[in-house]
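Removed: one protein chain of the complex. Kept in place: all other protein chains.
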Amino acid sequence: MAVADRRNRGAILALTGPAYLWLTATIFLPLSAMLYCSFLDKSPLVPQPPVLTLKHYAAFIDKAVYQQLMLWSLELGAIVTLCCLVIGYPAALALAKVIKGRWREAMFLMVVLPFWSNALVRTFSWAMVLRPGGIADQAIHVVVPGAPALNVLYSYPAVVIGLVHSYLPYMILTCYISLQAIDDSVIEAARSLGARSGALFRRVVFPMSLPGVLAGSALIFVPAVGSFMEPRILGGAKGATLGMAIEEQFTVTANWPFGAALSFMMLAAVLLICLALYPVARKRMEGL
Amino acid sequence: MKIGPALLTVHLWLVLVFLYVPILVMAVLGFNASPLYALPFQFDLVWYKALAGNAKLIDAGINSIGIAIVNTAIATALGTMAALAFARYKFRGQTILQLLLFPPVAIPWLVIGTSMLVFFFWIDIKRGLFAILLGHVALSLPYVIVVVGARLATFPRAVEEAAATLGATPWQTFRRVTAPLLAPGVIGGALFAFAVSFDQFVISYFLAPPGITTLPVEIYGAIRKGFTPEINAISTIIIVVSMGALLLTARFYRFGGER
Partner (left out) sequence: MSTVAVTDAVKKYGAVAALDGVTMTFREGEFFGLLGPSGSGKTTLLRAIAGFVSLDRGQVLIDGKDVSGVPVHARDIGMMFQNYALFPHMSVAENVAFGLEVRGRPREEVADRVKAALAMVRLGGLEQRRPKQLSGGQQQRVALARALVTRPKVLLLDEPLGALDKHLRQEMQVELRRIQRQVGITTIFVTHDQEEALTLSDRIAIFDSGRIIQEGAPMAVYERPVTKFAAGFLGEANFLQGSVAAREPNGLARIALQIGGDASCRLSDGQVGQTVLLALRPEKITLGEGGHAGVNALRGKVLDVVFSGNSTTYRISVGDQVMILFRQNLAQGTVAPGSDVLVSWSPEHLVQVTP
């Protein structure tokens, strides 16, 4: 590994420059632009001299409906994250510690593959399954004939199911990586000291896999809070989220400044939550 | 812990069922004759034939593939260069640069897409395929850098020095030693970039003007209008393409070249 000195600096700049210039132009500058936009009085679509105001942020604070939307969205994010954790962690545990050899690689691939395929298509596939007359409906009727028609589609649970399906592999992936890194000899040492399965899991395995749990949670919570496509397809008009409201500001209402303000409020809320949990997380992960 | 492992394994299989059954159901229904998804199942390719006549979908498909290919070329080139810099040199600011790769992945695409919309409007880049391409490359870059970076981490550095002592000029060393050893990682990153671009919905949704779309955006519009098996057909095709690309990535990343 060459230590950077004057000769290398040119090479480093040439190698990293293009990629980061691109990122600046397409991510960081646009985010700044959006921040600026959130302070504009009227939408920039109408040509006029810019007037700065805080009224869009004020609107958020004034109108209870948006705060409600924010809470619902945060709640949705939390529920989805929790479900992913409860369903995904045991699956990751199975992959990391129970399955061995070629099976492990094959099953890992099978778990991760859907995640990287088209989210829209996967959401649509759940709509297929959950709609009245769909497979789930028909399966239930096979088992319990005479049951009422399944009306899960266009409801909150459907949105949760769709989001969990979308992001579950993320949690499995991060937990798997963390669990796999736990040396088998540590587990053997714990057993030799008398730990039974319950204590072994609670006091050794889970704490050591915490980084994976937290990484997965962060990677799921944030996009889930900001989701709009899944709520729209699976929740219909009823599944209202902040993400959908923001999307409307940009497509239907054309009130960009307000949409921008809502976006940053959402980012701020998520950031606050992460910052609040950070010290706790840091302490728990000491030494790992 | 005798029951434990068995239960965990069962759970894992159930998770796999959960992940794949909806997709399979959707795919199967695309081959069903009934336009209302009514059973009993009757195999028919009518919906796939209808696709061939659906000019809008075909245009969108061509756009998607075209953007994905260009995106792959650009993102792979830029990302590989950056990954090389991270692996070969140790410099101040390296950590910051690596941290900066997180926002495109961590910030909701809704926010990224809308802010691109705002920014491009102000610098007078019209909505369209070029704007969509700009966005796709930005999203692909972190993945390429991570995949190639992981490959570089296992790269035996001394072989390049060995080649030099054996008389190979820097170009010969690159051509005969570095490039072949890097290739699996770069190809893996490229396939990843292709999949990210081909599947990307949110950014394309905001940056697509009326009349010009990519496949996912087109499908979204169709879904909003109502479910038809034609959507199943095109969705199945998309899933097969992107899963295929990713299976290839896995093959190159884990099993290809030298492990």
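Each chain carries a letter (A and B) given by its place in the written order, and its residues are counted from 1.
Please note the rule applied: a contact is a pair of C-beta atoms (placed from the backbone, for glycine too) under 8 Å apart; a residue touches a chain by one contact, two chains touch by 3 or more.
Only a predicted model underlies this, so the values are computations on that prediction, with no experimental measurement involved.
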item	value
Displayed partners of the chain not shown (whole complex)	B
Contact partner of the left-out chain, one of B:8, B:68, B:81 or B:163	B:163
Residue, one of B:8, B:101 or B:181, that touches the chain absent here	B:181
Residues from chain B at the interface with the omitted partner, ascending	156, 158-159, 161-170, 172-173, 176-177, 180-181, 257-258
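We take it that only the chains that are shown with their structure count from here on.
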item	value
Distance between the centres, which are taken as Cα means, of chain B and chain A, whole angstrom	18
Complex contacts: residues of chain A adjacent to chain B	1-4, 8-9, 11-12, 14-16, 18-20, 22-23, 25-31, 33-34, 37, 44-45, 87-88, 90-91, 93-95, 97-99, 105, 107, 109-111, 113-114, 116-122, 124-129, 131, 133-135, 138, 165, 168-169, 172, 197, 218-219, 222-223, 225-229, 232-233, 243, 246-247, 250-251, 256, 259-260, 263, 266-267
Complex contacts: residues of chain B adjacent to chain A	1, 4-5, 8-9, 11-12, 15-16, 18-23, 25-26, 29, 37-39, 77-79, 81-82, 84-92, 97, 100-101, 103-112, 114-122, 134-135, 137-138, 141, 145, 157, 192, 195-196, 198-199, 201-202, 206, 216, 219-220, 223-224, 227, 231-232, 235, 238-239, 242-243, 246-247, 250, 254
